[in-house]
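One protein chain is absent from this view; the other protein chains keep their places.
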Amino acid sequence: MRFFSDNAAPVHPSVMAAMADANVLDTAYDGDGWSKQLDARFSDLFETPVRALWVPSGTAANCLALAALCPPHGAIVCHRDAHIQNDEAGAPEFYTHGAKLLLAEGEGAKLAPETIAAVLDATRNDVHQVQPHAISITNATEYGLVYSPNDVAAIGHLARERGLGLHMDGARFANAVAHLGCAPADVTWRAGVDALSFGFVKNGGMSAEALIFFKPELAAATLYRRKRAGLLLSKGRYLAAQLLAMLDGNLWLDLARGANAGAALLAQAAGDRLVNPVEANEVFLRVTAAEAEKLRALGFDFYDWGPGEARLVISWNQRPEDIRPLADAIATL
Amino acid sequence: MRFFSDNAAPVHPSVMAAMADANVLDTAYDGDGWSKQLDARFSDLFETPVRALWVPSGTAANCLALAALCPPHGAIVCHRDAHIQNDEAGAPEFYTHGAKLLLAEGEGAKLAPETIAAVLDATRNDVHQVQPHAISITNATEYGLVYSPNDVAAIGHLARERGLGLHMDGARFANAVAHLGCAPADVTWRAGVDALSFGFVKNGGMSAEALIFFKPELAAATLYRRKRAGLLLSKGRYLAAQLLAMLDGNLWLDLARGANAGAALLAQAAGDRLVNPVEANEVFLRVTAAEAEKLRALGFDFYDWGPGEARLVISWNQRPEDIRPLADAIATL
Amino acid sequence: MRFFSDNAAPVHPSVMAAMADANVLDTAYDGDGWSKQLDARFSDLFETPVRALWVPSGTAANCLALAALCPPHGAIVCHRDAHIQNDEAGAPEFYTHGAKLLLAEGEGAKLAPETIAAVLDATRNDVHQVQPHAISITNATEYGLVYSPNDVAAIGHLARERGLGLHMDGARFANAVAHLGCAPADVTWRAGVDALSFGFVKNGGMSAEALIFFKPELAAATLYRRKRAGLLLSKGRYLAAQLLAMLDGNLWLDLARGANAGAALLAQAAGDRLVNPVEANEVFLRVTAAEAEKLRALGFDFYDWGPGEARLVISWNQRPEDIRPLADAIATL
Partner (left out) sequence: MRFFSDNAAPVHPSVMAAMADANVLDTAYDGDGWSKQLDARFSDLFETPVRALWVPSGTAANCLALAALCPPHGAIVCHRDAHIQNDEAGAPEFYTHGAKLLLAEGEGAKLAPETIAAVLDATRNDVHQVQPHAISITNATEYGLVYSPNDVAAIGHLARERGLGLHMDGARFANAVAHLGCAPADVTWRAGVDALSFGFVKNGGMSAEALIFFKPELAAATLYRRKRAGLLLSKGRYLAAQLLAMLDGNLWLDLARGANAGAALLAQAAGDRLVNPVEANEVFLRVTAAEAEKLRALGFDFYDWGPGEARLVISWNQRPEDIRPLADAIATL
């Protein structure tokens, strides 16, 4: 059983079915009937008028958002362990034409107003230094922690105070919302978020993420940037259909709840071995090399995550009965 | 019946089936079993070792190829009517970091060594002018003309002579090969092409094009550029599966032959109204506004293409019986 | 005697003297006493509040202006023969991060509302095409023609109507104003110009051009771009001093009048040989190869400018007695 990555999981049958339903002639790019529903459907979900654009990858969503919030000569504050800093091959710099990422601290890849302000205050306000224009936070974080509405609002307050845009990388936004039990609005625009990368691929989608602008005027130039980056797929209806299928009946939330529950099973078994509290679908364990070996010998696959640590990720399609054997194995290490 | 664009057509059932077959757990990005077959399968098709990368759009394929062939301070010669110049929103400039497109002439959007050389010779060889590093041709062209192996070889010869790379935008490469009846190798690397954007989406695919490097060493930096552009989808197996399905039993060629045959039906009916010879799946007609109106009143949809011209595109799924009514209507205008 | 280029001329003694006067300790970058005078002095000259920045080259001035007026995904309309298109090695694309130059027509490298509108109207207003954001004109043009206040106002009107910025490349702005006899304001902001590259180097300066923003708010981001491009020289006072010396007593205008008068001498001698009317300090002649050879044998140096044409440029330091021998030689060809 593989616990490497939620990217390795298959696509949910409802998503596959929706793509089959969309397999008819319609207008190219985003002129089709599916794409045209996105703004309304996501506006409903977020209880406010939003612009919602499909994009084929989370990196694309993140970097289009950053390009909308930061000029080439500006900087974006993010966590030292952020995906945009470490795992996107310099895509933020590509999309922003060379903006700088300024790295802030925080346990479990989670930022706080204080650690962000420390970075902001270290920048002199003169033309010799790159000036911050935006903050980017990841919810859930790279270490599976979740920002609450209050956590985000505190950062949103700082952003407004300093005149900065606020982006949320929500590659696992569904898992965060499932954990919080709040309205999606509470942890985004009501807390000051301007743009959200709303991830679906890790949560049962195939090739569509949603880029949500809570300030709809940010979408205008983004439409050009999306095309200019080769991201405006000609048969866009198959991407829109995926997103709509995930929204139907709140499938996105159900799947995330399931994955979170699986992670909770492991967390319970892991006890003191946990590196961080488990709040989403990722579990970081302290294990010796011998223990990791032992788990692998039992047929469980996962990534080593730094010395003495392992990362286990639960996917939408792993049921409790799939996970319990690993939980048991951990408990009896 | 719509003759707007082959991008409006649905996806071929075999492609849909292949994606369903790929709907299992596998390694993320391009580490899966499908993606790993691409090099070998395309090398077979082209009778030489190639590197083959999936990308989600033709614009992405074109622009990654151009970035591999031209530095930021260089220029690419293309036709004044090329897709990369007119319909990609500046993506070539984005991917190359500002390389210049130098525009050459030719009937039917088709270049010849003479018209390319005219552009090359107009550039002084000093640091004040942007120096050409590559040529890009489109086969079939934006006006449905096809470069033969000899046509390409003549341009390939010029490219080598001047030390330039040669890219082929093959958004409708299948239609070109179907028309020529040659080996794919004959009209590409044997004729001097370094990189090919091999289109599948207009020809029955959903969201996967192939970027083919005949100089495999060009792929190395491209792998980084693909990721850096947000084009390395995390569930890449669904893209690779599309390409493999199109290669199986030469489905790509069969579908293109069908579309070309449909266009030939219209061409026969159109006679003197043809703006260009019909060699692929596009038909450009001379029609008055009143005639265009008349055709539309009969239920046929298509684009006006400049004053007094209409563009009709045949898709892979349009059968002769779908097309004949339009042919008859044109014949009796 | 050399008539190659006004860039080959030496520096005016007053400029050298001003630099010697500035050779004292002062604050680095543009914090010095000379740099601080620029806004006021140029505001006086232009009879309106402007922001004036020194930059070390005309290319830098042009491209910072373009970057202030056009986003990376936008386009700039300019003449096919514009310096920014042909002689700046792709600097506009570098500074704008890949904006496109759209090329318009016009005799003597001079644009008109009609030729600009032809380019604008050829662009579809959709995300697949790069949208125009600015117009750039050159006064005097690359062929020595001068836009009058009315000429510029007509283009300025078009720019406003279409929501475009208007840049003037004034590498030979002094020669244009000297020809027109108008106030500098008349041919710039009063006619709709947003940003001016005000050239001094060809006119007796050494290494300082002025970038003038008639919309002062455009300067804010430009200050960052200037530094980010390595153009904010640490001893900026020597550049500011050059500009101030040129403004003192309208030296810039006197020098341009002198060069224009020299060109007029040649124009009179050339008669029917003139390719264009001579309005500034450049003279384009029709000469056979044999005639060109004959002039060179007499000791006159100049550039061939296309087949059967020669370009003669008069510099600020060439007196009538320096020029008359060439005028005589031309008259007796």
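Observations
Lettered A, B and C in written order, each chain numbered from 1.
In the analysis below, a contact is a pair of C-beta atoms (placed from the backbone, for glycine too) under 8 Å apart; a residue touches a chain by one contact, two chains touch by 3 or more.
All values reported here derive from a predicted model rather than from experimental measurement.
Within the whole complex, touches from the chain that is not shown fall on A, B, C.
Contact with the chain that does not appear here is found for just one residue of C:Phe42, C:Tyr143, C:Phe173 or C:Tyr224, C:Tyr224. When the omitted chain is restored, the residue from A:His97, A:Lys110, A:Arg257 or A:Arg273 that touches it is A:His97.
Summary of contacts with the chain left out: across B:His73, B:Lys110, B:His179 or B:Lys235, the touching residue is B:His73. The chain not shown here is touched by just one of A:Pro72, A:Gly108, A:Gly170 or A:Gly199, and that residue is A:Pro72. Summarising the interface, subunit A meets the missing chain with residues 72-73, 75, 86-90, 93-94, 96-100, 127-130. Touching residues on subunit C toward the chain that is not drawn are 2, 4-5, 7-11, 16, 19-20, 23-29, 55-63, 88-91, 94-95, 201-202, 206-207, 224, 227-235, 238-239, 315.
Where subunit B meets the chain that is not shown, the touching residues are 71-73, 97, 127-128, 131, 221, 223-228, 232.
The rule is simple: only the chains that are shown with their structure count from here on.
As for how the two copies subunit A and subunit C face one another, over half of their interface residue numbers coincide. Taking the CA centroid of subunit B as reference, the farthest chain centroid is that of C.
Chain B has its Cα centroid nearest to the centroid of all protein Cα atoms in the structure. Mean C-alpha position of subunit A lies 34 Å from that of subunit B. Chain geometry summary: the mean Cα position of subunit B and that of subunit C are 42 Å apart. Counting partner chains per residue, subunit B shows two or more touched chains at residues 88-90, 94.
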